[in-house]
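Note that one protein chain of the assembly has been removed; the remaining protein chains are unaltered in position.
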Amino acid sequence: MLVSLYRYNPEQDNAPYMQDIELDIPAGKDLMVLDVLALLKEKDPTLAYRRSCREGVCGSDGMNMNGKNGLGCITPISEVVKKDKLVIRPLPGLPVIRDLVVDMGIFYEQYERITPYLVNDTPAPEIERLQSPEDREKLDGLYECILCACCSTACPSFWWNPEKFVGPAGLLQAYRFLADSRDTAQEERLSDLDDPFSVFRCRGIMNCVAVCPKGLNPTKAIGHIRDLLLQRAT
Amino acid sequence: MGKIRTISYDAIVVGGGGAGMRAALQLTETGVDTACITKVFPTRSHTVSAQGGITCAIASADPNDDWRWHMYDTVKGSDYIGDQEAIEYMCSVGPQAVFELEHMGLPFSRTEQGRIYQRPFGGQSKDYGKGGQAARTCAAADRTGHALLHTLYQANLKGGTTFLNEWYAIDLVKNSDQQVVGVIAIEIETGEVVYIKSKATVLATGGAGRIYASTTNALINTGDGIGMALRAGYPVQDMEMWQFHPTGIYGAGTLVTEGCRGEGGYLINSEGERFMERYAPNAKDLAGRDVVARSMVIEVLEGRGCGPEKDHVLLKLDHLGEETLNLRLPGIVELSRTFAHVDPIKDPVPVVPTCHYMMGGIPTTVGGQALTQDKEGNDQVIDGLFACGEAACVSVHGANRLGGNSLLDLVVFGRAAGLHIEERLRGGYESGDASEDDINRALARLERLESSTGTESVAAVRKDLQSCMQLYFGVFRDGDSMGEGLKKLDAIGERARNVQIGDNSKAFNTARIEALELDNLFEVAYATAYSAMERRESRGAHARNDYTERDDENWLKHSVYFPLEKRLGKRDVNFAPKTVDTLQPMIRTY
Partner (left out) sequence: MVKTVTNLGRSGVYDWMIQRVTAYILALYTLFLFGFMLTTDLSYESWSALFGQTWFRIFSLMALVSIGAHAWVGLWTVTTDYIKATAPRFLVQATAGTAMFVYVVWGVQILWGH
C-alpha cells in the first residue's frame, strides 16, 4: 500500500510536503489508520502525531484521511483506502505545528466561549438535583462529544471565520447546556450567542454531520439554538 | 544544559485525568495558586475510557443502601490488604463526592424518580454479603468516565485552574532538605525545558498498563509518576497487584465494561456453558474480577476456549435485547462492532482477560501525603510530595479492585489531597529553594538521552518489555518462570539505557517523549516483577502456581519495594477504621 503523508518540521522544512512511503500491510488483518502510523513511526521516529486511548473516545487523533476527517484509531484501512493508496493530512483549517499535529487553540477558545459548564444559582440540595429520564434524554447526542475537532475543521464557515463563528463542536456543547433541565442560565447563554456570526454563520452545509466519528448531529443542535433565539426574539 | 527558566506555583498537579483535575479543582476553589501539568489535553486522559460507572452508596436503586456494606465489599474484594481506614473514608465520603459531581453537571442516567441510575457490578452485596446482589454503581450510560472527565475539565475552566497542556513532567526536583520542590518539565510544542517550582507536588499520573502487551489502557499510560518517584529513591507499594479485566476485546484489548454483566450478560465457553456458575455459584459472572479472570484462563487451559485457536471465551449479550443494549450500553455496541467485528445485538463478543489496573502505587495517607519508611520501618512523610488516583496506593483496592471503585477513588482522594494540601499550606508549610545542583540532578536523565550514542530503538525495547511482562507476570505466576522473567528484564533494562531517539528536533518531538516514557515503563515493570517474585503466596490478583494459598501469617501485609536497595519490605495493613468495627479476614468466596 502507498501511504502519502503530510510532513512538516518547522525546524527543517521551509514548506510542508507530501512524503510517499510504500508499506507492507500484514496480511489477514484490517489495521486501523492509527496502526499504520505506528508502523511508520517505528521506521521513522521523527513522524509526529497525537494519540491516546486508541479506541475512539479521547479525540486525540483527528486527521484527514483520503480527504475525509475522522479518527485514525477507529478508521479501518479497508474503509478508507482507495486504489491501494492512503493520503493522510492534518485536520484542515488549523495551523500545523508539525506533521499531523495542529494547533487547536482557536478550537478550544470557541469551546470556552460558550460557558461550557452547568450554571445553577439555586442552592444545591443535600443529594443530587433530580432530573426525569425524559429530560435526561434531551442530552443524548450532545454530551458524547469528544472534542476531536473533526467537525469544526470540516466546516467551511469555520474555516472563514474561526474567531467569530463558534463552529459545530462548540455549538453542540452550547446546546448541551441549553437543553439541560438543571441549567438556569438559558437567557445569558442565548444573549451571548445572539449575533450574526456565532450561530448564524452556519449555512447548513452539514459536513460536520458527515464526518462526526461519534455519529452526532451538530447541525440539528444549531437548528435548536436558532429556534430558541427566535422564540426569545418574537 | 544551561540555566533553565523557572515557573512558580503554590501547588502543581502532574496529570490531568480524573484524580488530577479533582485535586486541582479543590485547590483552585480554595484559592491556592495551582497549575495542572498534563502531557495530553485533559479530556484525552485515560479516565475518559472508564465505562460502567462509579460505585457509591447513594441509596438510589435501594433506599436502604448503606456505605458500610460498600465498605465490606471493598475490604473483601481487596482480599483483606486494603487499608480499612482509607476504605471507610472512601465509602463514607463517596456520596458527597458523587453529589458534587452531579451538581457540577455530570449527566448521569436517571431513574423514574429522577435520581441517579445505579447498576449492579461485580463483588457488590447488600447487608455485609448476606442480602444478595446490590446495584450500587452510578452510571452515565456506559460513558461514565467520559462524562466525569469532561465535567471535571469544565469545572476547572469555571474555577480558573491554570493548565499546562501538553507539558511532560520528566523528574522530581529534591532540595538539600530532602523536600520535593517541583518538577522538571518539557513543553512538548516548543521543546523548552523548565523547572516548575512548587511547595506541593501531586502525582496523579494514572496507571501503567502499557507494561503489558495486552492492555485496556491508553497508549499514554506509562506510569510516569511511579517512574519519577522510583528514580527519586522513593518506595512503591503492592506493585505485584495488577488487575486483569475479564472482558477485554480479544485481539484488540479494548475494554468491555463489567456493566455488561451487571445488566445481565454472561460468559460462555466453547461448549456454550455459563461456566462461572461452577466457579462462583452465588455471584456467578459478578464475582470479583480476579476470580472471573482466573476462571476464564482455566477454561482456556482446559481446552474449552473458543475460536480457531481456542484461546478466548465469549460474552453473551444478545438476550438483553436491542433496546436495552442501545439504552444502557451504546458505547459497547459501537466498540464491539469496530474492534471485534461483532454485533452484540446478534452475536456474542470474544473476550479475554486483559491488563487493566494497577492496584499498587505510591503509598500515601488518606490526604494524599506520600510516604516512605524510616530505618525502623515506621511510616515517614515525604515533604512536598503527594499522590492520588491510580498512581497512588492509599490503599483502598488492596490485592483486587472492585469495578466502579476506581472512579470513586479518583474523586474522593483527588478531593482529599486538595483539602489536605490546602490545610498544610494554610498552616504555613514552606520549602527551601532548590540549588542549581538539585536541578541539574533532575535534568541528568534528559541530558543522558540527548547525548546518547546508543543503538537500541525505543519501539523495539518497549515491545520486548511488554512481551516479557505478559509472558512471565500475567494472570498466573510461577517462581521459576518469574526468575527467568526477571533475568530478561535485567537485559531489557540494559538496552533501555542504551536507546537512540533518532530525532533531536525541539518542536513536538514525540520520539523524545516516548523514550522518556520507556524509562518509566521499565521502572514500573521491574518493581512489579520484583514484588511479584517476593510475595510468596496467592492473594487477590496475585496468583502463584507454586504458592497457591493465601498466607495471612506472613503476607497479610503491603509489600513495599525500595528502588535504591532493590529490596522488598513489608508494611502493616490498617485494620483500624474510625467509626465501625474492624472487618476480620475471612475465606473469600463468591
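When the chains are written out, they are named A and B in that same order, and each has its own residue count from 1.
Definition applied: a residue touches a chain if its C-beta (ideal position, glycine included) is under 8 Å from a C-beta of that chain, and two chains touch if they have at least 3 such contacts.
Quantities reported herein were computed from a predicted structural model and do not represent experimental measurements.
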Shown chains touched by the chain that is not drawn here: A
Touching the absent chain when the full complex is considered, from A:Met1, A:Ile25 or A:Leu229: A:Leu229
Where the unshown chain meets subunit A, residue by residue: 157, 160-161, 164, 191-201, 226, 229-230, 232-234
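By definition in this document, only the chains that are shown with their structure count from here on.
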Subunit A and subunit B, separation of their C-alpha mean positions in angstrom: 28
Touching residues (chain side subunit A, partner subunit B) in the complex: 9-12, 41-42, 45-46, 48-60, 74, 76, 97-99, 101, 104, 108, 112, 116-118, 120, 124, 126-133, 135-136, 139, 143-144, 146-147, 177, 180, 182-183
Subunit B to subunit A touching residues, read off their complex: 40-41, 43-46, 48-49, 58, 95, 98-99, 102-105, 107-116, 140, 143, 146-147, 150, 154-155, 157-158, 189, 218-220, 252, 254-255, 331, 334-335, 338-339, 457-459, 501-503, 505-511, 514
